[in-house]
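I'd like to ask you about the structure that follows.
Only one protein chain is missing; all other protein chains are in place.
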Amino acid sequence: MTATTPAPSRRTSRPLVVRAKPLRNRRSVTLTVLTALMLIYTLLPLAWLVINATKTQAGLLGSFGLWFDGEFALFDNIGRTFTYGDGIFTRWLLNTLLYVVVGAGGATLLATIAGYGLAKFDFPGKKAVFAIVIGAVAVPPTALAVPTFLMFSDVGLTDTPWAIIIPSLITPFGLYLMWTYAADAIPDEILESARVDGAREFQTFFRISLPLLAPGIVTVLLFAVVATWNNYFLPLIMLKDPAWYPLTLGLKQWNAQAATSGGEAIFNLVITGSLITIIPLIVAFLLLQRYWQSGLAAGSVKE
Amino acid sequence: MKVTRRGTVLVGAALSLSLLASACGSSGGDSGGGGATTASAGDVQAALDAGGTLTVWAWEPTLKQVVADFQTKYPKVKVNLVNAGTGKDQYTALQNAIKAGSGVPDVAQVEYFALPQFALSKSVTDLTAFGADKLEGTFTPGPWNSVHSGSGIYGLPMDSGPMALFYNKEVFDKYGIDVPATWDDYVAAAKKLHEADPKAYIANDTGDAGFATSLIWQAGGKPYQVNGTDVTVNFGDAGTQKFASTWQQLISGKLLAPITSWSDAWYKGLGDGTIATLVIGAWMPANFETGVAAGKGKWRVAPMPQWESGGKATAENGGSSLVIPEAGSSKALAYAFLKFADVDEGVKIRLDGGAFPATTAELNSPEFKDKKFPYFGDQQVNQVLAESAGEVVPGWSYLPYQVYANSIFNDTVGKAYTGAATLAEGLKAWQDASVKYGQEQGFTVK
Partner (left out) sequence: MVATVQANTLDTGRAAPRERRSWTGWRFVGPFMAVFAVVFLAPIAYAIYLSFFRTQLVGGTAFVGLDNYVKALTDPLLWASVGRVALFLVVQVPIMLFLALLVALAIDSGRLYGTSFFRISVFLPYAVPAVVATLMWGFMYGSQFGLVGSINDALGWSLPDPLSPGLVLASIGNIVTWEFVGYNMLILYSALRVVSPSLYEAAEMDGASQLRIVWSIKLPALRGALVIATIFSIIGSFQLFNEPSILQVLAPNSITTSYTPNLYAFSLSFAGQQFNYSATVAIVMGVITMIVAYVVQLRGMRKGA
């Protein structure tokens, strides 16, 4: 079994050594050009999004999709996106941040602690925990949607932020990552010596283990953030009040608004809003890239 | 008024459930009926005096101003207007809330075609207890029939969608096409236009349950017969055949633009002459003005094309009512809001916002009829639309599970629009699927 995920892998007990570059470090124009084809594929739709975010509603419908229209309306669109409908977009943005901070943050915390527990302790029912968690991943979310909705309704949680946050707290994938990561990132000897010194388990965890787990935590957090930020199905079912919508649902509502009698077609704001929605995530990826790189580098060491 | 992002749902209105017992005649007014009254008109005033909070689920944009004015008039009442989704999405949310027994709003917007479903399960309140039966004559017959179910009145009509032909005069003039008076003329116009300009189409259609049922309605078809839980679904009648054979010509001749209604392409097509006509409900002008700025001055409104030369038959398309869910908490106060929005001051407020009324007083007022629309080249559009409201073919009814039936329209009839089947075959498949679902749900279906 090799490391299986972007998570830094298992052999990390040694100090960080970045893998040597291949001996003959020839860069290849051909290979670069070929890979660039892939790059065009991945970036073209994003270019489309950026270009069309600069168009007015009329220009959007009347001009070639991959080039700019005469009128550069990007800033006007951004302004309108934030002011349209009494500034509801800002509310959606804040909601999304709330769900991400509490939901993804909580998910990372739970997964980290539990992953550590699974990696470093033997306890009754451990195998059952695995079987259950992993088996549950294969159940389609729609299977859970209606029952979850009915259960949450009974306790009055629907149409509240909790209906989004509580289910977001669980990331079986994150648990799996942290468990494989913790198994190798934390040498047993350190834990043993801490125990000999009489440290309590949670003290050991927070003082000694947590720092060692940092690269893994960043990775899990990043994936949890993406999952929460992009969450669509759950809010679709749980929320009715647009005041609690996350961005994804809000954008879909704006897109659907054109189909309401008397509703205003605002495809230009849908596109600009989409652009604004993905920018924070892209920025997070770019900023956190350093952490991954260290994480990945740390994971790349092998005896 | 409605229409959702899914073409399918753009549905017709008026589901004259009063025709349940079609023998009773559909005067729609046979009011009141039995039922112990649990509230009275007096309670309504008392509730207003006491004040309280109301939650209203609606997507209709003009209600925002209605709510504001309502709160100004009754400062003790606080109204939370929530857009819980458009059409189908909102019904899903409403049904779920009712099933869960919590989070049910006090007032909800429900389209006419969807109302029987809620009325049948008694999940909305019979308003006769509040004296709604005394509003007989206030509304035009189509919408008024639509809010009846059995002897009860389950909502107050908010707007209506008598159909008319919207056409792009600029395109018609350019190619010398006359405004079609009959559907045969319409097919001829479609051919002439598309031959003259292969990029132009008489209309777009990728299969829309509301549109199809409205045309069948206009043609005199009565595919749905409903009597309590006894239901008949039959797309074999003469009216349906008329629609199917005529529309099949348009589909087979590739004379319909393959553009789905309410998409960005649709709005563009309406503006640039790609889509030359639109046969749709009377609520459409407001959408033209906000969504099709490029078409300003080009469009006009004419009576709906007829199945019989010289005929005067129309149908309803879209339109919705406000209802009071049975599980809502303050019904008397909710009724006060319904009355304000649908009968009293709210009607005028919504008219000013561009809505099309369901009330006879407004439809007949000179101020309404003579209004000139700059968008339509100063045509007095409401003259045509108000006339259409009076010519709606009586006797139509929708299924008590029309929301679901419409949702599978494109699964079945949709094949006709892609050329994989004929329209008649598609309608048969839709009939079979609707019958099957009805039986599974415990209805007696024939």
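Each chain gets a letter, A and B, in the order it is written, and its residues are counted from 1.
Note that in this section contacts are C-beta pairs under 8 Å (C-beta built on N, C-alpha and C of every residue); 3 or more make two chains touch, one makes a residue touch a chain.
This structure is a prediction, so every number in the text was calculated from the model and none was measured.
Only one residue from A:Leu74, A:Leu98, A:Ala145 or A:Ala243 touches the chain missing from this view: A:Ala145.
In the complete assembly, the contact with the undisplayed chain comes from A:Leu49, out of A:Leu49, A:Ala214 or A:Ala243.
The set of chain B residues touching the chain not shown comprises 5-8, 88, 92, 95-96, 99, 117, 120-121, 206-207, 229, 257-260, 263-265, 268-269, 274, 400-401, 403-404, 407-408, 410-411, 414-415, 417-418, 420, 437, 440-443. Hidden from this view is one chain, which touches chain A at 1-9, 11, 19-29, 31-32, 34-35, 38-39, 41-43, 45-46, 48-49, 52, 61, 64-66, 110-111, 113-114, 116-127, 129-148, 150-151, 166-167, 169-170, 172, 175-176, 179-180, 183, 188, 191-192, 195, 201-202, 205, 226, 229-230, 232-233, 247-248, 251-252, 255, 270-271, 274, 277-278, 281-282, 284-286, 289, 293, 296-297, 299-300, 302-303.
In the analysis below, only the chains that are shown with their structure count from here on.
Chain A and chain B have centres, each the mean of its CA atoms, that are 42 Å apart. Interface residues of chain A facing chain B in the complex, by the touch rule stated above, are 57-58, 60-62, 149-150, 153-154, 156, 158-159, 237, 240-243, 253, 255-265, 267. On the chain B side of its complex with chain A, the touching residues are 1-6, 10, 57, 59-62, 82-86, 89, 93, 96-97, 99-103, 261-262, 264, 267-268, 271-272, 281, 283-284, 286-287, 290-291, 293-294, 318, 353-355.
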